[in-house]
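A single protein chain has been omitted from the complex, and every remaining protein chain is retained in its original position.
When the chains are written out, they are named A, B and C in that same order, and each has its own residue count from 1.
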Amino acid sequence: MDLVVINLIDGLVTGLLLFLLSSGLTLIFSMMGVLNFAHASFYMLGAYFAYQISLYVGFWPGLIIAPVLVGVLGALVERYGLRRVHQYGHVPELIFTFGLALLIEEIVQFFWGKNIVPFEEPAALQFALFNIGGNAVPAYKVFMIFVAIAIFLGLLYVLTKTRVGMIIQAALSYPKTVEALGHNVPLIFMGVFGVGTALAGVAGVIAGPVLGTFPGMAFLLGSIVFVTIVIGGLGSLFGALVASLLIGWLTTFAATYNFEFASILTAFGMERPEDLSESYLRDLWVLTLPQIGPILPYLLMVLILVVRPYGLFGKRDA
Amino acid sequence: MTVPALQLDGLRKSFGKTEIIRGIDLSISAGERHAVIGPNGAGKSTLFNLITGRFPQTSGTIRLHGHDLKGLAPFEINRMGLSRSFQITNIFPKMSVFENVRCSLLWSQGYKYSFWNMVSRSRELTEGAMEILDQINLTSRAELPAGVLSYAEQRALEIGITIAGGADVIMLDEPTAGMSHSETDYIVELIRKVTEDKTLVMVEHDMGVVFGLADRISVLVYGEIIATGRPEDVRGDPKVQEAYLGAALEAEH
Amino acid sequence: MTQTAQERAHVSAPASGITLSRLMPWIIAILFLLIMPILFGSNSAITIMNQMMITIVFALAYNMLLGQGGMLSFGHAVYMGVGGFMCMHIIRMVEKYGIPLPLPVLPLFGGLFGLGLAMIIGSFSTRKAGTVFAMISLGIGELIAACSVIIVVFFGGEEGISGDRTYGLPFFGIEFLQQKEVYYLLAFWTVLSTILMYLFSRTPVGRMANAVRDNPERAEFLGYSARWVRYFSFCASGFFAGIAGGMFAINYEILTGEQLSLIQSGAILLITFLGGVGLFFGPIIGAIVFTLLQTVLSLQTEIWQLYVGALFVAAVMFFPGGLAGVLMMHVPAIRLGKLHLLIVPYIRTLVPAVLCIIGVAVILEILFHVRHSAPGDNEMTLFWITFDSHNPVAWAIGAVLALGGFWLARMSAPDLRDAWHRANTLDGGAA
Partner (left out) sequence: MSFKTKFGVAAALALSVSATAVCAEEMKIAFIDPLSGPFASTGSNGLHQFEFAADKLVNEKGGILGGTTFKVDGFDNKASPQESLIQLQVAIDQGYKVIVQGNSSGVAHALTDAIEKHNKRNPDSRVLFLNYAAVDPALTNDDCNFWHFRFDANADIKMDVLTDVIKDNQDIKKVYIIGQDYSFGKAVSAAANSMLKEKRPDIEVVGDELHPIGKVKDFTPYARKIVSSGADAVITGNWGADMLGLGKALVANGFSGPVYTYYAAGSGITAAFGEAGKGVIRLVAEGQLNPPPNDQVVEYYKAYKAKYPDGNIDQPRIYNTIGFLSAAIEKAGTADDVVSIGKAMEGMEWDSIFGTKLMMRAEDHQVIQNMHVLVHTNEGVTFDYDNSGFGTVTESTIDMAGMDSPTTCKMDRP
């Protein structure tokens, strides 16, 4: 029971972290129709920028400055890169962001090298806040939860209660009309892209110390974020939230319980052979759930897309 | 009595709670030129999309030459001899004009999904395509990518693609939308020429076009047909006058 | 080989059949393949050329999806990989049981298994195009790649499975001991696959693949199910990817999970796009250029991936038609016989531009050296010149090259644009 509670907390942390990325990605997608492959790269930049800043002034200023830098960078990418490619259609746009992801990884390696950089949690949060059945819950994780929830609430407020939010919501569905009403839609696009990447930057800052800051961190998370918004339904902020939490808990619980596939084979009336080395199914006999945990989201995505091409909460075809 | 080319019985379509097509009965006999007119938002395009299998109907039946079309996909309906054009120009912009027409000939000439025939080796395909191009006066444009044609030329190509497959029921969705007078005359002549001996169903906004071309006219208002008949009869129908002019006046406000 | 050029031939001479002028590019290509090993006879050159041919077949197969069918796949490596793995198992069985199967037909089996897998996966993944297709391909790619470490019986785990091609029956006395023999075998399959893929694009399904790419809905109203057209393209692409896998198995005699990974899938996307998706021969250029970059540039500089990444992003931004697109841009000028007008402006713009790029590269290399080499180890070699990386003169030269080149290229760019315009307009015609 303790393990279930602790897993719920850990899964929540992972899920909310994913949400910080997927919310920005889905906002960008629903406005501009662009699946931004480089989104996780901005997350990585957030972590590296914060690391660099932390060398001079400590962790806390980086929490603010790094996402701002990332957001500005994102806006510049939109203005001078994506807008240019936009005229060629969606596939080149996607390929552009794909190339950008590769380029950013190389640039990061160019400046910070290929090793893991020692980016640490702030000392003030390096203690176990409480214990559940012998398992320590670090204060930093609780801090992560609060940051993520605060950002989610802020986003919700901006989108539903402010004038800017109204315009964004309108531009989501009717970009032409909004432009005709005198709003500068390209500027809104640039702003949304900037804010979306800044959110990814925040995620990078708070995740860097716990998940490690290294050049492969974007690749590790990149496709999962994609999977998240596809499962949730492209363009649906709520779907992104649900899918993020779903994947967070799914991977956490799958890693925890050593369910053996042998029991499925036994249920089908098969008998475990004495000498596994001769059996063609020997790999299945020894397979356990944690081994396939990280690929479960992909399996889930394929199944969902086959049944519901627009994802769980999406309204339009992906 | 012969089987009508197209027969609709009690056709209905709802999107959510809104009912767009509210029970249509219509019978169009083979060889007839039939026009569907009506004010904006009357459901003309929806009716087209129902007949061609783009949307499933909510209830009622659609019969093509007596065969029920329920549940059939657009390509299956097309293979039964019904072809349509689109209100918004819907061609293959990156392919050449010649290629556009040749692609529309492939199925009717029995090539299906074959990957053992070379299209360029078939004399029938090449000649057939050239013939169609000739009919729609685009022979000189054959090599150009379709996307660079002028608007009227693209509309002509659209009609060319629609008739190329040799379907005997042709459905045209506002073929003259957005055209100048001279262009309209050109297209009307074209339609008259290429739909000879075929069943034509067209949606049109331009009354002049309709009265010149159609054998019979149906007036669609708010998802219902309020009148069907020869052009002069429909023109005189007071219900039509009221609905059509009323809606037109409303639209002007 | 552009479509319009093809059609021109048809329109003027319907059903003209095969003419010498249309066969010329193929004959030249085959002759070229035949003499390459004579010009570059070292084993490493042949190994690199073998790698190029494998990549060419794979890239062309991939372009059947991306360029001709409009389907963006993020997991196409699995069809090549699975084809290759099956071939490897066949090689091992031939070795174990002495099955009389000559090695040269092996790629066909790779193709059949690639086809088989594509038939299964395609049955649900091709129902929709666009993002749904892309995402399913990503998911399937990730799942099968993950299987490569889980299902050791088939994929051999991390070390993969290896075999010995020479155990197969000798084929007319050739035992395939030497790289050169393998080269000619692969060249045969490359030519055969390329011709077949080209012909496929001329068949009704191939033509309709273009139509479905441009406008799936319209294709449906021409009697074709967009889904089935996509399915057939997908299966054909899987078949040729499998052939590439078989070629890989013959050349390397080993297959590992790496061949299935998303990195391979991403690389082939890059290669195909770089070469140009809009033209049949585009991916061939991409495969050649990329293989050279990968094997040659990486020997010269540690930061080669940075250059490749920058090249790729620049290509998407400025040349969406890829390298082949850039070449084909000159066809109108050649037709008008005005290519010569471009030569001088090209030299005046491109030479400074190349200098600018070299300058930027020099600065990057020096910067990289200063940051990442051992302190005290200031000596570095660049373009066959050894110098001190902390010497400001080196920096200055890089900066002068970069800025000066940029400025000069910028100055002469209007002339180039002007010349371009003149080269592409008919004499006497209105501008």
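Methods note: a contact is a pair of C-beta atoms (placed from the backbone, for glycine too) under 8 Å apart; a residue touches a chain by one contact, two chains touch by 3 or more.
Because the structure is predicted, anything quoted here is derived from the model rather than measured.
*Asks:* What shown chains come into contact with the chain that's not displayed?
*Replies:* Counting the whole assembly, the omitted chain is in touch with A, C.
*Asks:* Just name the one of A:N131, A:N184 or A:T266 that touches the chain not displayed here.
*Replies:* Hidden-chain contact among the options goes to A:N131.
*Asks:* Where the complex has a chain not shown, which of A:G58, A:G89 or A:G216 is the residue touching it?
*Replies:* Touching the chain that is not displayed is residue A:G216.
*Asks:* Could you pull out which residues of subunit C are in touch with the chain that's been left out?
*Replies:* On the side of subunit C, residues 40, 42-45, 47-49, 51, 146, 149-150, 152, 157-160, 162, 164, 166, 177-179, 248, 252-254, 256-259, 292, 294-296, 298-300, 302-305, 374-377, 381, 384-388, 391, 393 touch the unshown chain.
*Asks:* Considering the whole complex, not just the chains shown, which residues of subunit A touch the missing one?
*Replies:* Residues 2-3, 6-7, 10, 13-14, 109, 113-118, 120, 128, 131, 133-136, 138, 210-212, 214-216, 220-221, 224, 251-253, 255-256, 258, 288, 290-295 of subunit A touch the chain absent from view.
Here, only the chains that are shown with their structure count from here on.
*Asks:* Going by C-alpha centroids, which chain is farthest from subunit B? Tell me that one.
*Replies:* Farthest from subunit B by mean C-alpha position: A.
*Asks:* Measuring centre to centre with CA averages, how many angstrom lie between subunit A and subunit B?
*Replies:* Averaging C-alpha atoms per chain gives centres 47 Å apart.
*Asks:* What residues in subunit A touch two or more of the other chains?
*Replies:* Nothing qualifies.
*Asks:* Which residue numbers or ranges of subunit B touch two or more of the other chains?
*Replies:* In subunit B, nothing touches at least two other chains.
*Asks:* Taking the touch rule as given, give the residues of subunit B at its contact with subunit C in the complex, in rising order.
*Replies:* 52, 54, 73-75, 78-79, 83-84, 86, 90-96, 98-99, 102-104, 106-108, 111-123, 126-127, 130, 142-145, 161-162, 165
*Asks:* In the complex of these two chains, what residues of subunit C are touching subunit A?
*Replies:* Residues 66, 70, 72, 124, 127-128, 130-132, 134-136, 138-140, 142-143, 146, 150-153, 262, 266, 269-270, 273, 303, 305-306, 308-310, 312-313, 316-317, 320, 364, 367-368, 371-372 of subunit C touch subunit A in their complex.
*Asks:* What part of subunit C is in contact with subunit B in the complex they form?
*Replies:* It comes out as residues 3-4, 6-8, 10-11, 14-15, 17, 199-200, 202-208, 210-211, 213-215, 217-226, 228-229, 232, 236.
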